[in-house]
Structure formats: structure tokens, C-alpha cells
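Structure record follows, encoded as C-alpha cells.
Yeah, one chain of the complex is gone here, protein chain that is, but the others are all in their spots.
Read from first to last, the chains carry the letters A, B and C; within each, the first residue is number 1.
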Amino acid sequence: MSTEADQGLARLRSMLLARRFEEKCAELYSATKIRGFVHLSIGQEAVSTGAIRALHDDDAIVATYRDHAHALARGIPAGTLMAEMYGHAEGCCRGRGGSMHLWDAERRFYGGNGIVAAGLPMAVGLALADKMQGRERVTACFFGEGAMAEGEFHESINLAALWKLPVLFVCENNRYAMGTALARSESETDLALKAASYEVPAWPVDGMDVEAVEAAVTRAARGIRAGGGPHFLELRTYRFRAHSMYDPDLYRSKEEINEWRQRDPLHSYEQRLRDQGFLDDESLKATEGAVAEEIDDAVAEAEGGTLEPIEDLTRFVYAEETA
Amino acid sequence: MSTEADQGLARLRSMLLARRFEEKCAELYSATKIRGFVHLSIGQEAVSTGAIRALHDDDAIVATYRDHAHALARGIPAGTLMAEMYGHAEGCCRGRGGSMHLWDAERRFYGGNGIVAAGLPMAVGLALADKMQGRERVTACFFGEGAMAEGEFHESINLAALWKLPVLFVCENNRYAMGTALARSESETDLALKAASYEVPAWPVDGMDVEAVEAAVTRAARGIRAGGGPHFLELRTYRFRAHSMYDPDLYRSKEEINEWRQRDPLHSYEQRLRDQGFLDDESLKATEGAVAEEIDDAVAEAEGGTLEPIEDLTRFVYAEETA
Amino acid sequence: MTEVSATPAGATMTYREALRQGIRDAMLADPRVFLMGEDVGAYGGSFGVSRDLFAEFGPERIRDAPLSESAFVGAGIGAALGGMRPIVEVMTVNFSLLALDQIVNTAATLSHMSGGQFAIPLVIRMTTGAGRQLAAQHSHSLEGWYAHVPGLKVLAPGTVEDARAILAPALADPNPVLIFEHGSLYTAKGPVAEPPAAVSLTGAAVRRPGEDLSIITFGGCLPKALDAADRLAEEGIGAEVLDLRCLRPLDVDAILATVRKCHRAVVVDEGWRTGSFAAEISARIAEDAFYDLDAPVERVCSLEVPIPYAKHLEDAALPSVEQIVRAAQRTMGRDV
Partner (left out) sequence: MTEVSATPAGATMTYREALRQGIRDAMLADPRVFLMGEDVGAYGGSFGVSRDLFAEFGPERIRDAPLSESAFVGAGIGAALGGMRPIVEVMTVNFSLLALDQIVNTAATLSHMSGGQFAIPLVIRMTTGAGRQLAAQHSHSLEGWYAHVPGLKVLAPGTVEDARAILAPALADPNPVLIFEHGSLYTAKGPVAEPPAAVSLTGAAVRRPGEDLSIITFGGCLPKALDAADRLAEEGIGAEVLDLRCLRPLDVDAILATVRKCHRAVVVDEGWRTGSFAAEISARIAEDAFYDLDAPVERVCSLEVPIPYAKHLEDAALPSVEQIVRAAQRTMGRDV
């Protein structure tokens, strides 16, 4: 197969992994295996897959509570993530974090920030450290459109722009912050325009198109590495499911959801790959099968996991040595 | 004398009162009659005089710690203000507030906010109350250009714009936040452009020209009263003195200060009135004399004041009745 | 339940419903009252407290705010100054840190700093506490911090009845009043008189009388304290359970009264132990009722860790009925 085909299949597989993983999470939540707040990215997978593919291994990723798809795209093993959601010692955070707080130092995955917009200052600082130490890395910071109303967004993007720091602001505009539609949250709904008011290059991208996302992030990251300072991307997307497991989803119509489902990033990309001759029923089935197996293994791993001993509860409240 | 001349003299007198009052404050600070943090508006008087003249008596004014000139322009008697700075019971806040916290309920002067940008949310709320109660009042909120970097600025202007509230954002751009020049604080130094990114009508004004300020605020307030939602004005001005009594003023050149002193709003307005035939040596002298007398009386009043009894220290920690 | 309807006299309802009825009554009684916060409207309230009120009162009075805690809390201050009677909902105490400047530096200071010129009749409600596996950033119990600040009043309704009744006096108070709703209580059920009994804002309540020791607590720990008292009763120990209800002003008289009666005390507070509000209670008792004490005061608080997600770890971090019982036994001189 051609490299192009490989790439295409890799994208599809990545999105599929996120989708199936989260479907499984929903199932396991109902089965009370997973608890706490759980936020699914179903419908938004093109963003995490496309964006993270475009980044380098030593770039940093700062994410939100809606972080499963991002963690998977970054290559954190599904089993480790599932174990975390089970609250097991084998989880990436030894069961202390849960769904909202997935972190991985080795992969520079600065996880799972549960406070809306609170990851942004951290991203600015990571980028500042890179700049001061002369490293050519990018810090990509994911956040929702709702986060843009927070003061921390404003302060952070100003700081990044003022100091010309290598931050990529990745806004996942899924049109709602919990139940609050963008137009009920921002006086200016053109988010790239808002970002541009900080003298930051900014543009909107079709967040349902994994290749468009990848291309945009590639271009923005190149601009950043070339010393162009922070960039901002508005990725227009949609979440198909409720905000979290608690959300009765009263604030939007079935029609609207269905309309967006027509643009499901997996289905449309599958179709594109078929049209390009990169995918057929058989290879799709193989991919689905491989993903299903990965998820099954992850669940089995989590099921077979252990609980952190209660004696270790206070371990890590303070770091044990200098980082 | 013509009405126009009256108005002109009133403007001059108002600015002169602020100037002489603050010169006296500096003197009294050196004499340790006044303590704490004291911030002078010397050089910026055209802003407070021009803006507040353009507002109605029942409009609200929200100010900062740099509030003497605004309080005077609003008509709070100089004696009451001076007594406050003496820490006397006759002060507008019974000596509890001091220079940074001048408040006057009767005149709707929501004073003296000591936390940078913290008055902005309050202004939004005052305007929200007016809107919900169907009153046609404007809330004018003063703040420095440095405050625009704070998250509270961003959150507040968005809220005001989103809810189309009758707030006038009056940014006194005196080019420095303590020792930090605008260009070292904001990635975008065109402040009206920044404000416009919230879909708010916004424009810059010569803040050294009292008539220009008055005209701009009149126009903006009219727009607000007509239901046009919040407006933003950038008033370009300069403070001639140090940030506060503690500031060694190391961060700007003597030349720069002197250049701006050429544009002293009092001197230039005095000249304009002379050119228009509204002012001559004699009437200037009369005005100076009247102002000097007012200041002398204010100081005498403060000197003759009394200390709040210590038994009353805990009074007003809680309000005594429903407002 | 998702319906808002008049509840018959003496009906049983959840804490959540009780809060909702309280808000609804206040909205009906006074056109100056409105509810503002993130997702109070179209979403139905993040914890369902305001569900259906949006349909009844509309978007002006059940006012969804963008994610900007500092601005909308500050706007509540301004609106109160402008003659309204806002109820601001901050989703949880964890996010209230973003609005703390407005609450501590403005709401709490203004009356005094202005020499009594201004009052801020503002109510701020928020969820507090842990116990639902929400992990380190969504599990704080910081009501003790707010109770440190002069100029604020701080309520922590621990019963359905208080949840139903407390809003009216809170709105009638001319000062900023904070109401902390423990997340574990929303589904608690209890009887409520209708119309609700008028309650005073301040003042502690003895929820269970006893003679042998005092268990002093509030909010989300009240049910645990009552359970512990049941367990102790089985052992023949009569525990008096004092519900503080209001953390500021603190009902010191009630605290001293129960301690002077029982001579032994356990204070239960979900805050981390060091610097907890329980420390204040414990210190007050030892300072003002020193000679009445037959044993040192015990505190049962959270362990000093960011609250973890895993259930067994979270459970181990929080005050438990078991811990309260053991502390009570210790204070009774029965070593375990």
C-alpha cells in the first residue's frame, strides 16, 4: 500500500480507537465500573487525531477533562487509560486522576485539567521554558469555545503573544459549553477574529475533517517553529453525546444533533478513503477488528488490575525528588 | 457672559480644583498628614472633568484607587475628601477608606476600587440592575490601560456586550501601569481595536483635550441610552507624576515627561479659552483664587476634624439594614 | 423529580427539590430576585437545582452566564448595589476560587470601607464537598475559608428543611450571604412543612440530644454524625449532635452550651485537618470551656491529600462514620 494509504488508514484507526474506547466507557459507566465525571469526545475525534498527528513527539500537549481521545491519539496505551478510569494502580495516574485527569510525563501529555481554561497558563509556561532554554518545541493547548469567556484565556493568549511564545491554541468549538450555546456565551462568535485581536495568526478549520485539521495544525506549528509566535485555530466540530454522563441534554434539538451526525468525521473519512481506493470492506473490517481487540484487551487489563494500597494514599502529595 | 464661556470656565475650574487639590495632597503626604497609598491624576484631569461633566446626575460612576479627580468632578465636597484622607470621621467613608477608597452613595460614586480591574464586574452589575428595572441610566467605569490585561476586563466587557448593558468603559490610557509601558503589557496596543473585538463600539480620544473628552462621552452615552449597548473609549493621556508616593519613577525618561507636559490639559485649555475670549488674566486669577480658597477650606475642615471613636471600629462590618 | 409544584403540607422532598422550591418562592415573592450562573437555565442547573425554572421565569430572571466566574459574581455585587436581589450560583466551590477576589476584596469589604454607605444584599450559592469520585479539582470543602472573612455570612444547610427555608432570610439579609450545598446531600430526602417554617439565618441546632459527648458538625457531615450517634447509642453512649448551620457568624453560645453539658466533644468537618474550620471550633472550646472539658477535643477531618478519584482512596481520605465513632470512643476514654 502507498504511504498515503497508510496515513489514511492510520487516521481512521486512530479515530476509530477513540470512538470505540469511549463507547465502551459509556457502557462501563452504566455498569458502574467507571465513576465520577466522564466527558466523551464522540463526534470530535477528527480534532484530536488530526491535531496530535501533526505534532512532534517532543511537543507538549495540554488537554482538558475531555481528554480520552487526546490521550489515545498521543499514544498512551488504552489499557493504562482504562485502568485509570477503573481507579486502579496500573492507571496512568495510579487511579488518583480518573477520566478527567489523564497525565503522562513521558509523552509530554499535560493532561486532564478539570478547571475550564486552567490549562492555558500552564501551556504558556511550558512554552516559556522552551523559549528560555532555546528548544524548538511547540506546546499545543486544547480547550473548548466556552473557555474563551474565561479571564484565563485572555490573560494567557496575551502573555503568549506578548512574549512570542511557541504555543498553539487549539479551540475545539463544539458549539456548546455544557448547555450554553456559543451565541449565549460570547458577544463575538467569530472566534478566530477574537484571537486575532491579540495579534495572533488565527483561522477557522473544519473540525469534522481530519485531514483539514492535520493540515492546519501542521501549518500553524510550522509557523510557530519558525518563530512566528503563538497561533490560534478554531476547529469547528460537534459533540454527538451529552456533555457528561449527568447531562439530560435539554438544550438542543434532536434535529440539530442529527444534522451534525450526517457529518460524522469517521463516516465521512471512511467514505473518502473508499473513494480514494485506500479502503474496502475487508480492510475496514480488519481495522474494526484490531480496534475491538485493543479495547477488549484494555478492558481485560483494567479488570485484572489492582487497587493502590490505602497505605500509599498520602504518597505523592509532595514530590519525592527534584524533577 | 455667554453660556459657552460659562461652560468653558466651569471646565477649567473643575480641572484646576483637581490639580490644586492633588498638589496639596502631595504636600500633606510629605507632612505625614496623609498616609497609605496615594495616586495622583495630575496630567489626566481632562479625562475626569470631561467625562463626568457629560454624564447625568443619576448615572453611576465606578472608579479606581486613582480617584480624587473623579470624586471632585462628581461634586463630592473637597472638605469631605480631605477629611477622608486625614482618616477623620467627617470623611466620606468615615476615615475607613482613605485615598484609594472614596465612595459616595448619594452621588452614585462607586468609588475607589483598589484592586485593578475589580470595579468592572461591579459596573456590569449596576448596569444589569438598571436594564432589568427599566431605568435609562448609564454606568461609567474608569480604569487604566494596564487593567485591560486582567481577565476581569475580558469577562466584564464580554458580559456587558452579550447582554447589551448600558456600560461606558472609560479607559484612561496613561501609557504605564506602574512602571510597565503599554507595549510591554499588551500584544495589541490599539486598545479601541481590542475592545471592538467584543462587538463594542470603541474609539480613541485625545484625553488631554477636555472638550474632546466631553464630546466623546456625550456621544457614547447617547448611544448607550439609545439602546446601543456598551461603548468603549480609549482616552489617551499621561500622568505627570509618579505612580504613587512610593514610586521612584525609574522607567521613563525626563524628556518623555517633559514632552507630555507641553500638552498639559490645563494650560492648553486655558489658552483655548483665552483665544476664544472667554478668559483673561483677571478671570483666571479669580478662578485660581476661588479654587485656592476651596482647598484652604477643605484643609481647614480636615484639620478640624475628629477621629472615629475606636468603639465604633466594628460598626458597618455588616450593614445595619436592608439597602 | 423534575416538576415544580406546590408540595402538600408535611411532604417529603429531596434537598435539591427543597432548594428549588425556595428559589421559586423567592422569585414569585419579589420581582427583584433573579438567579444567575453557569447553566442555571437552558441546561437545568448543573446539579438540577434550577430545573424547570427557566421555563417558568424565562431567560432574564433565570440568567445563564458565560464561563466567567469573576465577572458574574461581581455583576451580582453590582446588581445588588443597583437594587436587585441576585442569587448567584457558582457551580462549585472549586470554581469559586476564580471569583474569590470579588467576594473577599469587594463584597466583604464594601459596607465597612465605605463607612456604612452601601449594603450588598447578595446571595451566592455553591456546591461543596467530595464523595462522588470527582477527584482533586472538584472535591474541595472550602467553606471554612469563607467563614474566616468579616463582612460575609456563611451558611451550610445540612437538612432538607434548612435547604427549603434558608433562602428567604438569606435574601432578606442586607449582607452578602454564601450558601454551601454539599453535593452528597442533593438526593437526601426529608419532610418539609409547607409553607416552610420561618427559620433564623444564624444559630446552631441540636439535631439529636445527648448527655455523654457532643458531636459538632455541619453540612455534608451531618448525616455521618447522626449515623455515628446511632452507633454510639447502641453502645450506650449518648451523643448530642450539634449542627452549626451557620459558620459565620458562629453560634459560640450553642457550642459552649453543649460542651458544658457533655464535657467531651468531637468536631467533624470535611475540610483538610490543618487549618480546617474544625480547628476554630476546637480552639474555641479549649479556650472558652477549658475547665469544663473532661478530655481533649477530637477532630475528624479529611486526610491531608488532594482528594483522589479511586473510590477506596477517596473513602479513606474523607471523614467516615467509623472514624467519628472511634474518636467519640477515644474521647470517652475507651481506647480502641
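Everything that follows uses one rule, which is that contacts are C-beta pairs under 8 Å (C-beta built on N, C-alpha and C of every residue); 3 or more make two chains touch, one makes a residue touch a chain.
A quick note: this is a predicted structure, and the numbers were derived from the prediction, not measured.
Touching the missing chain, out of B:H56, B:R135, B:R184 or B:R222, is residue B:R184. Screening A:V124, A:M245 or A:A302 for touch with the missing chain picks out A:V124. If you put the hidden chain back, the residue from B:L28, B:A129, B:A147 or B:L266 that touches it is B:A147. Residues 35-37, 87-88, 93, 95-98, 100-101, 113-117, 146-147, 149-152, 177-181, 184-186, 246-248, 250-251, 307-308, 310, 313-314, 317 are the ones on chain B that touch the missing chain. Even with one chain removed from view, chain A keeps its contact list with that chain: residues 60, 91-97, 101, 103-105, 110-111, 113-115, 118, 120-130, 132-133, 139, 151-152, 154-156, 158-159, 162, 315-323. One chain is missing from the display, and on chain C it is touched by residues 70, 94-95, 97-98, 100-101, 104-106, 108-109, 112-113, 135-137, 140, 144-145, 147-151, 248, 250, 271-272, 274-280, 282-288, 290, 293, 295-299, 304-306, 308.
Note that only the chains that are shown with their structure count from here on.
Of all chains, the one whose CA centroid is most distant from that of chain C is B.
Chain C has the C-alpha centroid lying closest to the overall centroid of all protein C-alpha atoms shown.
Work out the mean CA point of chain B and of chain C, and you get 41 Å between them. Put simply, the C-alpha centre of chain A and that of chain C have 36 angstrom between them. Chain geometry summary: the mean Cα position of chain A and that of chain B are 46 Å apart. Shown for chain C are the residues in touch with two or more other chains, namely 66, 68, 70-71. Multi-chain contact residues of chain B (touching two or more other chains): 151-152, 154-155, 158, 162.
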